[in-house]
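Once you've had a glance at the structure underneath, I'll fire off some questions.
Only a single protein chain was left out; the remaining protein chains are all shown in position.
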Amino acid sequence: MTAHPAATAPLLRRLGETHRAPVAFTIDGQPATALEGDTLLTALLLNAGALRQSEFGDGPRAGFCLMGACQDCWVWTEDGGRLRACGTPVQPGLRIVTRGAPWPPLG
Amino acid sequence: MSENRADVLILGGGLMGAATAFFLRQRGLSVILLERRLVGQQASGINFGNVRRQGRFLPQLPLANRSRAIWGRLPELLGEDVEFLPSGHLRVAYTPEAVATMESYRDGARPYGLDLELLSGNAVRDRFPWLSPEVMAGSYSPHDGHANPRLAAPAFARAARRAGARIEEGAEVLHIEHEGGGYRLDTADGRVWRAPVLQVSAGAWGGRIAARLGEPVPMVVRGPQMGVTEAVPYALLPVLGVTTKEIREVLYLRQVKRGNIVFGGTGHGPAELDAPPHRANPDITLHQFTQLRRMVPALGALRIIRTWSGIEGYMHDEIPVMGPSAKWPGLFYAFGFCGAGFQIGPGVGDVMAELIATGSTTTPIEPFHIGRFA
Partner (left out) sequence: MAAPRVIVVGAGPAGTRAAELLAAAGLRPTVVDEGRASGGQIYRRQPPGFRRDARTLYGTEAGRATALHATFDGLGLAIDYLPETLAWNIHGGALYVQREERARRLPFDALLIATGATDRMIPLPGWTLPGAFSLGAAQIALKAQACAIGSRVVFLGTGPLLYLVASQYVKAGAQVAAVLDTAPPGARWKGLPLMAARPALLAKGAVLIAQLMRAGVTMRRGVVPRRVLADAAGTRVAGVAIATPDGGEEVIACDAVGMGWHLRAESQLADLAGCAFDFDADSRQWLPRADEDGRASAPGIYLAGDSARILGADGAEIAGRLAALAVLKDLGLPAPPGQDVAALRRQRQVMDRFRRGLALAFPWPAGLVASLPDETLVCRCEAITAGALRQSVTELDAPEMNRAKAFSRTGMGRCQGRFCGIAGAEIVAAARGVPVEAAGRLRGQAPVKPLPVAAMADDASTLEATR
């Protein structure tokens, strides 16, 4: 059984630039913080070990190219939006889901 | 060069040709299929993949019913899965006129054994909550569905080959001659092929070949406009379409089990017989987006990852050419299916094989006879 990605160790490591303002957001309903200027991918992978689960059953994915080419880092927001994590700056109040896909949104 | 003979030569390796080859083998006739490029690459491979009877020209329904029965048995017949899903087919109406058209079609189709369920706007949204409030009514055909066009014709060809048919790819026919009561075909590689019976199922090129055989037909070619989204959870079960007179509203879409949503319609692009296929027109793609959002607002959250076009043959009277030649014995035609050939493909193959093998078919195909243009 695989552990919940938000519970696994963060993937990335910060090496500096830690003076920046904190940004509060949510991953799978749990509070998380990042720094202003982090991409959503950085923000997610400094808090968790994956961005999403592969649609085709091969397990967790955490992006690959960081330059908007591989399209591996698309994440869902709770209200059914789609964001390419490597190209989106983290914003306060973003609510990301890494498990399941809230589509179609009904009601 | 070597000679190659069979009971039947088939010119054209799309779904019609491949299915005919398969069913001829079931009846014990020897078959050689000559395909200029690769089996199923043209209209057969790039179409929308609709396996629907609803909406067809009523006299086509017996053929469509026969075909539907075969679709259900394909995995056992072909030994391969072409992803046929009997998911149901739902046409929506946006106007009272369209609702009236639906009602009249339902009444017309019932005697042919096609039972359609008409649902009011509220009822159709109860069943399919992702439909937009603009949908005024729906007409539901529970046993229709969809399949994978990239796989179907090649699967028929492989099954035909396993059953003993010769399937020749990369075999471009340059000449057709009458010879000794039968047919002689010469391909570009210098080989010669002979049979007492010839079937022309060359799709968009069918009209050109029929003209060479002295039976010209009024036909045009058009490019379907197709696209597909990323994969999302499987939620839109029925194939969706629109009952309307406005071509710009004629959107169709289907979600496959893997989750991608294939869509098409609202217009055609150009196509040419002697040039590589055109690409989909981006203006039409953007217009399709408006119709996608109109029908299923939740699609507005998704992204498309691919568009394509191709070539399809349309008869001026929108009725296919199918059946025996009006001029030559032993010559048969199955082409010009006006962008609606996929569902009836297996049935066409079965009927043509029956016709060729026995001299007649139990399924009425008189309205499709090429003689109507003579």
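To keep things simple, chains are lettered A and B as they appear, and every chain counts its residues starting from 1.
The definition used in the following text is that a residue touches a chain if its C-beta (ideal position, glycine included) is under 8 Å from a C-beta of that chain, and two chains touch if they have at least 3 such contacts.
These numbers were taken from a predicted model, which means no experiment stands behind them.
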Next on the checklist: For a quick check of understanding: of B:175, B:306 or B:327, which residue touches the chain that isn't displayed?
Outcome noted: B:306
Checklist entry - What residue numbers in subunit A mark contact with the hidden partner chain? => result 2-3, 5, 8-9, 11-17, 19-21, 36-39, 42, 45-46, 49-50, 54, 56-72, 74, 82, 87, 89
Next on the checklist: Could you pull out which residues of subunit B are in touch with the chain that's been left out?
Outcome noted: 38, 45, 150-151, 154, 158, 169, 229-230, 248, 267, 279-287, 289-290, 292-293, 299-308
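Methods note: only the chains that are shown with their structure count from here on.
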Next on the checklist: How many angstrom lie between the centres of subunit A and subunit B, each centre taken as the mean Cα position?
Outcome noted: 43
Item to check | Contact footprint of subunit B on subunit A as seen in their complex | outcome: 55-56, 74, 80-82, 100-101, 103-106
Checklist entry - For subunit B, which residues count as touching subunit A in their complex? => result 129-130, 230-233, 235-236, 258-259, 296, 298, 301-303
